[in-house]
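Apart from one protein chain that is not included, each protein chain of the complex appears where it belongs.
A, B and C label the chains in the order they appear, each numbered from 1.
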Amino acid sequence: MDATPMSEALTPRDYKSDIKPVWCPGCGDYSVLGSITTALAELQLPPEDVAVVSGIGCSSRIPAYANTYGFHGVHGRSLALGTGLKVARPELTVIVASGDGDGFSIGGNHFLHACRRNIDLTYIVMDNRVYGMTKGQPSPTTEPDWAESALAPGGTGLRPFHPLVIALASGASFVARAFSGDLLGTAALIAEAIQHEGFSFVEILSPCVTFRPDEREWRKQVHPSPVEPTDDPARAARRIMTDDGFNTGILFSGERSAYAPARPEGPVVEPAYFEAEFAV
Amino acid sequence: MDATPMSEALTPRDYKSDIKPVWCPGCGDYSVLGSITTALAELQLPPEDVAVVSGIGCSSRIPAYANTYGFHGVHGRSLALGTGLKVARPELTVIVASGDGDGFSIGGNHFLHACRRNIDLTYIVMDNRVYGMTKGQPSPTTEPDWAESALAPGGTGLRPFHPLVIALASGASFVARAFSGDLLGTAALIAEAIQHEGFSFVEILSPCVTFRPDEREWRKQVHPSPVEPTDDPARAARRIMTDDGFNTGILFSGERSAYAPARPEGPVVEPAYFEAEFAV
Amino acid sequence: MTTSATERTSVVLAINGSGGAGAITAGSMLLKAAARAGLYGLLTRAVGPQIRGGEAVAILRLATAPVECAADRCDLQIAIDWMNADRFAAELNLGPESLVIGDAAAEEVPEAIAESGARIEALPIAELAKSVKGGRPNMVALGIAAAAIGLPAEALEAEIVETLSSKGEAAIEASKAALAAGMEAASGIDFAAKLTPPDKKEKRWIISGNEAAGLGAIRGGVRFVAAYPITPATEILEWMSPALVKAGGSLVQAEDELASINMIIGASYGGVPALTATSGPGLALMLESVGLAIASEVPVVIVDVMRGGPSTGIPTKSEQSDLNMALNGCHGDAPHIVVAPTSVADCLFTTQWAVHLAEAMQVPTIVLSDQFLGQAKAVIDRPADVAFIANRKVETAPAEGYRRYAITADGVSPMTVPGIAGGQYTADGLEHNPRGTPSTAAGDHASQLDKRADKLTKFDYGQHWAEIDGDGPLAVITWGSSTAPAREAIEIARAQGIDVKLVALRLLAPSRPDAFAEALKGVERALVVEQTHSGQFLRHLRAEYDLPGEITHLCRPGPLNFRAQDVLAAIKEAK
Partner (left out) sequence: MTTSATERTSVVLAINGSGGAGAITAGSMLLKAAARAGLYGLLTRAVGPQIRGGEAVAILRLATAPVECAADRCDLQIAIDWMNADRFAAELNLGPESLVIGDAAAEEVPEAIAESGARIEALPIAELAKSVKGGRPNMVALGIAAAAIGLPAEALEAEIVETLSSKGEAAIEASKAALAAGMEAASGIDFAAKLTPPDKKEKRWIISGNEAAGLGAIRGGVRFVAAYPITPATEILEWMSPALVKAGGSLVQAEDELASINMIIGASYGGVPALTATSGPGLALMLESVGLAIASEVPVVIVDVMRGGPSTGIPTKSEQSDLNMALNGCHGDAPHIVVAPTSVADCLFTTQWAVHLAEAMQVPTIVLSDQFLGQAKAVIDRPADVAFIANRKVETAPAEGYRRYAITADGVSPMTVPGIAGGQYTADGLEHNPRGTPSTAAGDHASQLDKRADKLTKFDYGQHWAEIDGDGPLAVITWGSSTAPAREAIEIARAQGIDVKLVALRLLAPSRPDAFAEALKGVERALVVEQTHSGQFLRHLRAEYDLPGEITHLCRPGPLNFRAQDVLAAIKEAK
């Protein structure tokens, strides 16, 4: 990788690696990559001070395509990876990237607890309402009547998981929805999310053109949220529970103080300090 | 175990086993056991048609103390156990019992997805806001300033997990709060929950007198919910998000149809039926 | 092809092309047509790293007798185009005797292919396709392939009609014409291989190991499945999901593997034989709860379709490296059963047997399949019906004071299920007394540990614990998908006058020291064959059995499966 040029302003290109994505042509995740690099360039964060960590899925392949530090972990545990990294190295910018299967199915518990902990992470979920990587099974956000998978012959019949409501209910302090087709708009939301102090959650509708070709229609359905962001969780919840699922923008931004690990009262001690406790 | 007497009406005693609980004297879970057996007697369910399944924790010890079928599983997986049992044997009454650690910490993901699936289970969580079994660490529902555990010296500082809001946000179709000190009131709620078709969630405030002696005060704080149950999730969410955490009763009861696995279109086939597919 | 074609018993053909070129479709059609014509065969495929639409190759081994593994080298590769075709070079193993046919209009032949020494010919594949309205190059390639092995046009045409029936007459005609063009064009090329189908007597099936495992499970009595998708096990679920509904059962797509395993434990506790299928990462997540099923004595079947490890590893390729975990992955002393199919067809028998074993002994049973066995499609003789079905010792009329975990002579305690009055008990993962009540007493711990171990060692596994074949001073000891190349190598060796015995373990745990000793009687040397890096199988053998003094070890990790020549070379070395 190239050392970071320190003198000139960084451009989105500087945040891209030279590795060719494995994604299908037309996959929404290409744009999400563009939005992330654009947001990082906007914030002029040195690439080496940024880490993108993820789980497993098409979407979770994203870290290697950014010229930042990255971790492509195991399925469903990206938030835990990111939490450990951020608590241990609070000065870094940590972006956690995931998919709807990775984040809401197997990773659901960490989502709840990450929102609750309110650690200063930015959590980006590329929601395509399907398991892309494993070739097209329903995910928690899949519509109940989507019947293209042999695993759920007539559709799952299940109420879809509502990530934004869950985030809010579990205490996320920044909640936004974006659409991958709007690269710059999404970049702006990501930049805001990164700057937010505390846990920020950006759900990005990112079509899977291979297993959900119907999602090409999303382009026509999305629209900016008609109202200003609120800092009242109950109001935000009401709004999100009743909206059409396609309005984008910051839907909630609160002021809860971010997680801060306990700090020593005095100077940091050496290990020998602890011996007194055991000495007879 | 005694065979069930079929002629006379069953009493709560008939649902109790002869095994002595390991609980501390004064533990709230004794009353919860009483509430469950009272509810079962009220419904006159044959003990052999009821299964109580649980995870690990003081609260999760409850199955063995009931004279029903029982499964004391591993930590956090009680809902999955109950789901498999109910889907495979839909005619049984399945009660899933858990604690705030078992159900909301390690078991949080299954909680989300059980609410979403809306399988006809009754989920009882004995919430004492502490890990009793492991001797007093903070749980997800513990107050941020509870500072009695060495694991969180000055308190966790974290926003408590709000089980009822999460249940609602993930689609539970019946949500209630109870207090173990009110044995009969709790029994009535459990009976309603069992009769509800679909996933019913009853959070029971059940004091841990050993590690949370302060919870003896709960008796003074609880009060019946001042309003009638609603079937509007957004209204219920608002109410629960803004109440004092101590009003008991059914807080939401909706009409979503319960999970029903696909059934064969014609008569059930023999394995030989499938050979045609492979024959050249 | 020219008429100089010589008779062969097995030929390997590969059709490759870039995404969308339809190489895999052509390969599948060829397999089916060949099967219809009475040939046996095996189809495997490989793809590039792209999620979809990348380069792909269909590798077909067609033969006059059943074949269960990749052949030593590819005889004929037909390249619809050269897109990243070198990626598959290791898999195809071209050599000077191989023939590669490329498109006449295409760019240069990739280096790895040119270097193989294969004879390279060009045919105007794209042009011929274009010459037919709606014609596609993969049908031209299909025609070339058919001509090469002497398959009649009719067999292919029938296949075209079936495959394209929904696409309309025009598509069918176009494909037929492209096929004919391919066959015609191939006639000018010299390819010395012809397969004469045996007299077809047996009913034949085309089936993949994953489908076979699904069918075996249903035959064995499984009526509940909970699982979470994972490569390369998903096809088991995709096949079983609609089938289970028809058979009166159901499948739940779980939120994760922790849920899947506990759901099947719950269902089986309810009396319904239950299964999950997964791969290494998923089984790793399940281990804690496998321990629960062991301690609470609830039968479940877990199929692990192994892929390259460790961690996410190489999800699309085969390896036998989950053996360690399957045998020893649980905490505590946790006896359970591990079985492994020895061929694609055996996925059916072994899974069915697994259901039987699990239910008979009230114990979790792990089936170790792998990506090769699971995803290869084979033409096989219709598998025999076997009697193994779920047959749990259920206590339907429990006496007063029923004790779920009573100590019995064979270690198996009659079990009640919900609904049986008077049989109520609480299943528990805590150590317990015979009634099921938690106990920390040394006596209870010892006697329950004894019973859970004894029930497995006292069981009569009959002859199924291993496939044993032949005799000789040298034994090849192997398992799973390494069995087929070993078997084939042994046959070649025998033909060359070298006597070799095959011992392929189907039952990996518990071990059968007496039967093993019996099987190795007279054997002086052993060649242990396994597809791992660290020698997991040999370590297991050393731990459990007394081995002959001289051991040779053929041990190689994935992604490439063994070929008969690899094993043959090792046999000659070990001799």
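We adopt the following convention: a residue touches a chain if its C-beta (ideal position, glycine included) is under 8 Å from a C-beta of that chain, and two chains touch if they have at least 3 such contacts.
Owing to the predicted nature of the structure, the values given are computational and were not obtained by experimental measurement.
Within the set C:Gly135, C:Gly309, C:Gly472 or C:Pro485, the residue that contacts the chain not displayed is C:Gly309. Among B:Cys24, B:Met241 or B:Ala262, only B:Cys24 touches the chain that is left out of the view. Only one of the listed residues, B:Ser17, B:Thr38, B:Thr83 or B:Ser105, touches the absent chain: B:Ser105. The chain that is not drawn here is touched, among residues C:Asn324, C:Thr408 or C:Gln565, by C:Asn324. Hidden from this view is one chain, which touches subunit B at 22-25, 27, 56, 58, 72, 74-76, 105-106, 108, 131-135, 137-138, 140, 149-153, 156, 210. Touching residues on subunit C toward the chain that is not drawn are 49, 90, 258, 280-281, 283-285, 287-288, 291-292, 294-296, 306, 308-317, 319, 321-322, 324-325, 327-335, 428-431, 438, 440-442, 445-446, 449-450, 453, 532-534, 536, 539-540, 542-544, 557-560. Although one chain is not displayed, subunit A still touches it through residues 1-4, 17, 19, 46-51, 53, 63-64, 67-74, 76-77, 80-89, 91-92, 109-110, 112-113, 261-264, 268-271, 273-275, 278-280.
The rule is short, and it goes like this: only the chains that are shown with their structure count from here on.
Of all the chains, the one whose CA centre sits at the greatest distance from that of subunit C is B. Chain pairs B-C and A-C differ in how many C-beta pairs they share in contact, with the greater number at B-C. Inter-chain centre distance (subunit A to subunit B, centres taken as mean C-alpha positions): 32 Å. Look at where the CA atoms of subunit B average out and do the same for subunit C: the two points lie 42 Å apart. Between subunit A and subunit C the centroid-to-centroid distance comes to 37 Å (mean Cα coordinates, whole Å).
Annotation for subunit B: residues touching 2 or more other chains are 109, 112-113, 262. Chain contacts: subunit C has residues 245, 255-256 touching two or more partner chains.
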